[in-house]
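Below you will find the structure I want to go over with you.
For this view, one protein chain was removed and the others were kept in their places.
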Amino acid sequence: MRVKQLSAFLENRPGRLLYLLNILAEAGINLIAHNIVDASDFGIVHLLVDEPEKALQVIRDAGLVCSLTEVLQVAIPDEPGAFVKRVLEPLAKAGVNIEYSYAYSAPSSKEARIVLKVDDLELGERTLQGALGGDAIEG
Amino acid sequence: MIWNPERETMSRSELEALQLELLREQVAWAYENVPFYRQAFRARGLVPKDIRSLEDLQKIPFTRKSDFRDNYPFGLLAVPRREVIRIHASSGTTGKPTVVAYTREDLETWKEVCARNLVAAGITDEDTVQIAMGYGLFTGGLGWHYAAEHIGAAVVPTSSGHTKRQIMLIQDFETTVFCCTPSYAIYLAEQAEEMGVDLRETKLRIGIHGAEPWSEGMRKEIARRLGVDPIDTYGLSEVMGPGVSGECTYHSGLHINEDHFLVEIIDPQTEEPLPYGEQGELVITTLTKKALPLLRYRTGDITRLDPAPCACGRTMMRMERVSGRTDDMLIVRGVNVFPSQIETVLLQVEGVQPHYVIIVDRERGALDDLEIWVEVSEDIFSDDIGRLRDLQRQAEFEIREMLGISARVKLVEPHSIERSMGKSKRVIDRRDVY
Partner (left out) sequence: MVWSEIECAPREKIEALQLRRLQKVVERAYRQIPFYRRAFQRAGIVPQDIQSLEDLALLPFTRKSDFCDNYPFGLLAVSLEEVVRVHASSGTTGKPTVVAYTARDIETWAEVMARTLNCGEVTRRDIVHNAYGYGLFTGGLGVHYGAERIGATVVPVSGGNTQRQIMLLQDFRATVLCCTPSYALYLAEVAQEMGVNPAGLDLRVGFLGAEPWSENMRREIEERWQIKALDIYGLSEIIGPGVSSECLAQEGLHIFEDHFLPEIVDPDTGERLPYGEYGELVITTLTKEALPVIRYRTGDITKLTIEPCACGRTMVRMAKVSGRTDDMLIVRGVNVFPSQVETVLLQVEGVQPHYVIIVDRERGAMDTLEVWVEVSEEIFTDELGQLADLQRRAEHALREGLGVSARVKLVEPHSIERSMGKAKRVIDRRDVYGKGEA
């Protein structure tokens, strides 16, 4: 359920995201999902890739600032109410705050995958393991 | 030490004779030179000669803050403009400030009454007085500045803010007297602790405080953490600025400079005068002001009076620490804030009638926090977070421009204010200021 996510600092101007993703492409790293949060003049790009450690290295080698963060990744059935019942309600009940989250479609298309950065990783993980049981994917 | 023993220790009967003489002069001065007073007197069929005793004061109509607004900027002045050498201003209830003016003689009077307060607090010409009250249009900074200079102390005019620098200068300049609002004194202590500075080990010995309400608990805390004797002072710009009254070192009420300011306590509802000892609204009549004589001014401050002699030897009547307001005015970091001002600003920034609530809080060791929660309506929502942030920043900027203090604007979901605060409450004051 825990996965390593890359976070990179970029200035908020044309071409910077292209520059970052090019680094990964040239290193043969596969991008699974990404998400951008921006302040006015800079932003942070969160990336899920197939080889996070290698990605970290090549991004740093290219002179960018980058770090690895542990986040939760869960799979839920692609049906109404699944995200609410299986993820959000249990986390809220356990008092776990979601700092940011993004979703992407899994290859099988029968399920949606959600990435969650939570304030209490341990508690979040335990809570979701209880709620999702075998549905939770291994990172 | 008493700055002006002749005046400050005169017998009550002598004082009252002096007051009557000055009152009659002041009333005549106002009547002759200010159309506003002439009209008010005429409406009551009153002429200055009708004032024959101090009790006759009650025949005179009240003056209110709104009269300043209605006569903005100079309608209440009793002298030609060339006689005026200083102008100050404080918050008004809406966009226009409350304007006050001084002749050279008024500045001399101001210096005198503030000097009395400083000396009553135990300050001498050997002290180094760091003035962290705001300088500028606010009367606090310059009022104390001239008085400290007058008694020959060394003045360090730091004005407000720059807390770390204030602490550094207290140490480096060996400041003995610190002049600030009471809440700032506690904030100062907190910041000093964070910097690893023990203010009790500095040369500080006296705190001159005022411009906002405070409690006995705060006094104890300031005394303990700064190692000073914290002295309460009272004043308002309409009347003069600081210098209306101040405590002596016995801390048993604030001596009113009664030879310049004539005080009454009234029931704010019935407007009937109340006897000594009863709590009510403080009403002040200036006795010696030249540029801006003020008759029976409703201060909005709730207190009571005690004419009994004080152990310090001063015969000037004492008022109790202010214990409340008769209106919805807030005092935040020494600045008067009217909810109507904030509504005006929000309306300008958003272009729509705002749903908002004002929250004032005082966390331990922090400065008063002014937060304004504004509901994000359809009219102002944008999916671009940058635009919402701009809106927030602009509202914060405009509020700072108008009030002179900063506020945090928090954007909240629709209806969340009603949900969490109950209906139509515009102000939540979580401090226990009184």
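In this document, chain identifiers A and B correspond to the written order of the chains, with residue numbering beginning at 1 in each.
Here is the rule we use: a residue touches a chain if its C-beta (ideal position, glycine included) is under 8 Å from a C-beta of that chain, and two chains touch if they have at least 3 such contacts.
In this text, all values refer to a predicted model and were calculated from it rather than measured experimentally.
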item	value
Among A:Q5, A:Q73 or A:T127, residue touching the chain not depicted	A:Q5
Touch criterion as defined above, residue of B:R24, B:R38 or B:R86 at the omitted chain	B:R86
Residue of A:N22, A:S67 or A:S105 touching the missing chain in the full complex	A:S67
Residues of subunit B in contact with the chain not shown	72-73, 81-82, 84-89, 95-97, 99, 101, 104, 125-126, 128, 135-137, 141-142, 149, 152-159, 161-165, 168-169, 172-174, 401-402, 404
Contacts of subunit A with the absent chain, listed as residue ranges	5, 7, 9-11, 16, 37-39, 41-44, 46, 60, 63-67, 69, 99, 117
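Here is the rule we use: only the chains that are shown with their structure count from here on.
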item	value
Computed distance of Cα centres, subunit B from subunit A, in Å	54
